[in-house]
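Sharing a structure with you now.
In this view, the complex is presented without one of its protein chains, the others remaining in place.
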Amino acid sequence: MTRYPNMEQVTGDFYTQNFEKGAREGSLILNMGPQHPSTHGVLRIILELDGEYILRCDPVLGYLHRMHEKMGESKTYRGFIPNMGRVDYGCPLPWNWAFVGAVEKLAGIEVPERAEYIRVITTEMNRITSHLLWWGAYILDLGAFTPIMYAFDEREWLLDLLQTPTGSRLTYSSFRVGGVGHDIDDKFIEGLKAFIPYFRSRLPMYKDLVTDNIILRKRVEDIGPMPLDMCRRYGATGPVIRGSGLAYDIRRAEPYGIYDRFDFEIPTQDTCCCMGRYKVRLAEFEQSLRILEQAVDQIPDGPIIMDKAPKPSWKPPKGEVYFAVEGARGKTSVYLVSDGTKSPYRVKLRAPGFSNLSLFAEAAQGTLLADAVAILGSLDLIIPEIDR
Amino acid sequence: MKIPIELIRIVVALVAVMAWVGLNALLLVYCERKYAGHIQRRPGPFEVGPHGIIQPLIDGLKLMAKQLLMPDGADAILFWLAPILSMIPVLLLFLCIPYSPLLTGWEVNLGLLLILAFAGLNVLALLLAGWGSNNKWGLLGAARAVSQSVAYEIPLLLAVLAIAFQTGTLNLTEIVNGQGSWPWQWNIIVQPLAFLIYFTSILGETNRAPFDLPEAESELTAGFHTEYSSMGFGLFFMAEYANMVVVCSVATVLFLGGWKGPFFDGWWWFLAKTYVLLFVMIWLRWTYPRVRFDQLLNINWKWLLPLAVANLLGTAFLMKVFA
Partner (left out) sequence: MMDKLFAGVRIRCLEKADYDKTGQKWSVFLAPNTLLKAVARLNDDGWFLEDVCAVDSVEGFLVLYHFDHWQKSGRLSLKVLVPHDDPRVPSISGMYQGALWHERETHDFHGIVFEGHPNLIPLLLPAEADFHPLVKDAKSRLPLKDLMVLGEVVSCEESIQALFPEEAEEAAAEQGGEEAEAEAES
């Protein structure tokens, strides 16, 4: 044993040692991540393997923990919005919405019509970019390199468009309490109107090239079953639960903003497997396009932010509020306690990925390593959101 | 003292082969990156030289200039032996490939056997690399590499054997001579099933996608060569590309009429055919996802092997009936 100059590395850190306590004789403890190509950032999973079968696994979080909740206690309500752009880089606008929505609910603020429409349009565009990112990365996890380039081609178009109303390409923080920060112009509308039919015409190609591919289907069909009861015990939401056959979408279950005005479906798949979750997300492209089409047609003129919008020194009334929106990954919500001062007393961010990932350890048990990668990818993880 | 002319020939051929392997690796890397680029709707390497043509050369230089690292607790001898062991047999393989009647490094009667025997050595190198580097990912990769190579060697052998049955020789030059100039006179017409089995098996044998499980990036980070840097990795890399060229060359000899073409027989035909096959391999890699390991073995044991046996028996039977 003295051969190793750095014993600590060999015996593992606190988490590995804690995990090893329950290990079976002769099994292999494998540390996957935080630097691993398919853990999507800095997730770390400790695995106990028998050959390539997973006996037990335990995700270790916290490598990207920034304590947004503590930051919230010292920032003003307006100053906290940029944090919301950084909680989830894949789909930040629902987080924006969750926070400003919570504050608006607390203070009873009405948002102007046009701002509501801009919120819907940008959020749905963000949902598409997020799903495109997931789609490309997931296929990459399964070993095909090309689709992500195709996905990014479309994503790029949307990111270019989103620059106008949000001012950024990745960490959007354009929502304001009582409205939005920037208006959209005719050029944006034109660009979006051109994008919708183009993207629609690409979807069949995705299906032919990737979804119907026999190798892909064999890799994801019937892998990682997550029955509804399991989803309920873990509090899974979003495409994960819709892939298990339940049409639960906050946009319908707890309508917020103006989502009750739009005609769209909630796609579900009752196969409960990775393919179910995969197909749900692909079907959501079409639904988001439908919402976008209606919103672009209906958008009225008017102000984009309420009169006398809150200044940085603004103080909301006292009270607690819980506000949930449907993010690309599921139920994204903010619980806010206000003591009537400039900054919140307590902010709690409920990340959908957090609950979805907690399901992984149970779902991956007994599967092959390659299947675990497929299951992990099908949950659509964004680590900064999970670690917050 | 008189030096036998045969020895001089082999030495010259060996030197030429080394240059050829290096050149091929550069060319193939460039081709692969360009193909991949165009498949993915991007231009591929473009900065170094016109259309990025000397990019692979620069990459090679970069690899050579990097530090050679060995992890703590690795078995030094095995660790450094592995990349060399993966490279050397490949050089030998090139020796007996007949590019044209004149351009044959070493004409051996048992050329086919020699190639198959030395090709099998590669798996040993992968095993040593994975085992010697004291890395669990490497170990898993090595375990995969061994079971995959061993499995896929069998249908590959059986497919090749069918050709040997048919032509009655193991000499590669004679196998080419037994085929005509026109595509319908090639062995692929007589033995289409053997060709398919052979082609599928070489994907498994050379660890190319969709059968690239020993180095499956998204599962095993880099599999057996996780811990290799600099030219240690470079040798594996070159060996992999050289192996691709060898197996495609053999396919050209066995099934596609070697250097023969409808007009102007010569090595250019040989190269063209080999590169078409290589292009197909690259195309597959950039199109398909990766199979799972149990599926990979199932394809082999449940499909390729029975088919190859049936093909072999059928060939033997027909040979007996019509001979």
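So that you can tell them apart, the chains are marked A and B in the order they are listed, and the count of residues begins at 1 in each.
Following the convention adopted for this analysis, a residue touches a chain if its C-beta (ideal position, glycine included) is under 8 Å from a C-beta of that chain, and two chains touch if they have at least 3 such contacts.
Treat the numbers as computed from the prediction; the structure is a model and nothing was measured.
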### Query
In the intact complex, which of the presented chains make contact with the chain not displayed?
A
### Query
Just one of A:Ala23, A:Leu170 or A:Ala253 touches the chain that is missing; which is it?
A:Ala253
### Message
Applying the definition given at the start, please give the residues of chain A touching the unseen chain.
### Response
13-15, 18, 61-62, 65, 67, 69-70, 73, 102, 105-108, 231-236, 246, 248, 253-254, 315-324, 331, 333, 335, 337-340, 345-346, 348, 350, 354-355, 358-359, 362, 387-388
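To be clear about the criterion, only the chains that are shown with their structure count from here on.
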### Summary
Chain-centre distance (mean CA atoms) for chain A and chain B, in whole Å, is 43
### Complex contact set, residues of chain B against chain A
36, 39-42, 72-73, 136-137, 140, 209-210, 212, 216-221, 285-295
### Query
Considering the complex alone, what residue numbers of chain A touch chain B?
3-6, 9-10, 28, 30-31, 36-38, 52, 139-146, 149-150, 153, 213, 215-216, 218-219, 368-371, 373
